[in-house]
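In this view, the complex is presented without one of its protein chains, the others remaining in place.
Should a chain be cited, it is by its letter among A and B, assigned in written order, with residues numbered from 1 in that chain.
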Amino acid sequence: MTGAARSSLVLPVGLAITMLLAILSLRFGLRDIAWPEIWNALFAFDPMNADHITLRELRLSRVTAALIGGAALGLAGALMQAMTRNPLADPGLLGVNGGAAIGVVISIWILGASAQAALIAPALIGAGIAAVLVLVLGGAAHRSGPDPTRLVLAGAALSALFLALTWAVLLMSREALDVFRFWVLGGFTGISMTQVMAVLPVYAVGFPLAFLAARLLSPLILGDDAARALGVRVWLVRLICVGAVVLLCGATVSLAGPIAFVGLLVPHLVRPFTGVSIPKLALGSTILGACLATFADLAGRFLLPGREVEAGVVIAMIGGPALVILVRRRQEVPL
Amino acid sequence: MTTMTLRIGGFSTRLPTRLVLVNAVLVILLVAFAGQSLLAGTYPTSLADLQNALSGRADKITSMILLDHRLPRILTAIGVGLAFGLAGETIQTLLKNPLASPDIIGFSAGAGTGAVLTVVLLGTGTFVFLGAMLGGLTVAALILALSWKRGIAPGQLVLMGIGISLTVSVINDLLMTRFDVTEAAQIAKWLVGSLEARHWQDVSILWLGLACLGPLAFWFQFKLSRLALGDETATVLGVAVDPARMATLLLAIGLVALAVSVAGPLPFVAFVSGPIAHGLTRQPRPTLLCAALVGALVTLLADTASQSLPGGLTLPAGIFTALIGAPVLLWCLIVESRKRRG
Partner (left out) sequence: MTHRLLTENLSLSYGKTTVLDDISTPVPSGKVTSIVGANACGKSTFLRCLARLLKPTAGQVILDGTSIHKQNTRDVARKIALLPQSAAAPDGMRVLDLVKQGRTPHQSPLNQWSLADQEIVSSAIAKVGLSGFEERLLGDLSGGQRQRAWIAMSLAQDSDILLLDEPTTYLDLTHQIEILQLVRDLQEHRNLTVVMVLHDINLATRFSDNLIALKDQRILLHGRPEDVISESAIAAIYGLQCSVIADPHTGLPHVIPR
């Protein structure tokens, strides 16, 4: 099969698999729900039926969160790697996860919050503040926009700073440590529709902005000067790109905790099918990200008897070996 | 830019003046802070007390505080910092990526798992250091073995390392949820890295290791700086690329193993030393000595800070290495970009 044929097939196939996984996620879990009941729960809801309540209150919101969250992380990863021209760039490098973590920890420590729902706002605020700081220090105010290397270094530095502060709080407050050690695993369990709705506006801005950024980024592959010669406003493109990544990741980390690997791994898995085209890479990464997160969420229900394994853990267990195989099969990657 | 040339018998070298000055200033700062940290504190002592203690004429408490408490701790801090600085600079130069650091070869994450598992399996914290060393070496060996393809390919090594480190650190997170919260707090303290209660035993292991590995690191700086020109150019210049790369990597792993097993991961020291040294000296990398000195200074300052919190609060030094290192790195970034754009 030719490369073109492969790349045109891979998107619909990926989408189909993702949808199938999403439907299976509605069906199976600690409590299996029969197919007709799924249909009824959606279209002929009976508030007295336990299956219907489980599906509407728990499963549906959880699957939605996994789909959107995974898609957001995959897309953000593709943008980050394309923009920084660094295959190691992970959205977490913008300090979003670190910022969210410190937000969570401080809100537990000072405000005594412990319910997952109460952690969304502080996580989002922390992520936002961190992202703005990274942007300013990364040179976003400059004529040519944020310099990718400097941005990544600034992100790494600030992440470490936030991580240190987080640990400082954790070592002073047992309560914070107790909540945080579960939050940090990352997963979609117990997310309610209200929570999804709370962050939906952020996604609603983030996704269109990200796809716009993917289109705009294409000329930048050739280097800043070549792009400028083509009439591209490089600083604006970079700013849009970073803004989109921050919105997508900030929303996801506040919803589901820090989920590693999706942003790093997914673009590498997609690239053999899409080639260098950034819009295609972005679209492919969105679909595969959603697919991976949904699969991890589903698989986590069966791995251990009587206990769910968090999606973040499952993704790490798949991601590590997948990356090993990927790297070993490939020629030397240029850095 | 002026330079100094040094030729004694068969020894010759060329040193940019700025490099010499920066290193001299760093050494002076290091000695000053070490002295300050030795004499000041909740139990203030004077230089005369130190002299008395060294000659065995001081009272028991003064002598204990100075010689058994503060001195080993300071020497540990300096030694660990030197080791992290050397390892960080070596790995970042070798892999030509500012994001690369010993964390990338999986050592810190592996050491964490080793430590946590020791506590889980043995039920005691006594052998944490041994477990950390074993865990770190295992993961590093795994990453090296998996990225081996007729030699070490830097790009593959970095990706492989990041991947495996991420997985291993999620395992750490998962293990943390298996303890009751008090135990978890103890382990967390170790995972951050601390210099509390170091004995002469730690000091002697550390400095003995440094005495073996340090000179080797400087010996390999010659080849390392050629590798920085790219594999082809290095080969043309007569450097056998694969063996040199393998040797420097193993050396860096050895240095990190040494430091981690004595003090825990101490995040950020290895990562930040090289870029700070580069920013200060404005020399092409590697500048091993300068990076090592920066590492020592950051660690010593962090340890001093961790002991001088208000309200009798103590936090492990690992918190402060990042709190000190990160702003300095950011400052270097800002200065460098001003210079470049201005």
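Here, contacts are C-beta pairs under 8 Å (C-beta built on N, C-alpha and C of every residue); 3 or more make two chains touch, one makes a residue touch a chain.
Note that the coordinates shown come from a computational prediction; the quantities given were computed from them, not determined experimentally.
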item: Shown chains touched by the chain that is not drawn here; value: B
item: Among B:23, B:221, B:248 or B:321, residue touching the chain not depicted; value: B:221
item: Candidates B:212, B:236, B:313 or B:335 - the one touching the absent chain; value: B:236
item: Footprint left on subunit B by the chain that the document does not show; value: 1, 5-7, 10-14, 96, 218-222, 225-226, 228-230, 232-233, 235-240, 278, 282-285
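Just so it is clear, only the chains that are shown with their structure count from here on.
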item: Residues of subunit B touching subunit A in the complex; value: 95-99, 146-147, 149, 153-156, 158-160, 162-164, 166-171, 173-174, 176-177, 181-182, 184-185, 188-189, 192, 267-268, 271-272, 275, 313, 315-316, 318-323, 325-327, 329-330, 333-334, 337, 341
item: Residues of subunit A that touch subunit B when the two form their complex; value: 86-88, 93, 137, 139, 142-143, 147, 149-150, 152-154, 156-158, 160-161, 163-165, 167-168, 170-172, 174, 177-178, 181-182, 184-185, 260-261, 264-265, 268, 312-313, 316-317, 319-321, 323-324, 327-328, 330, 332-335
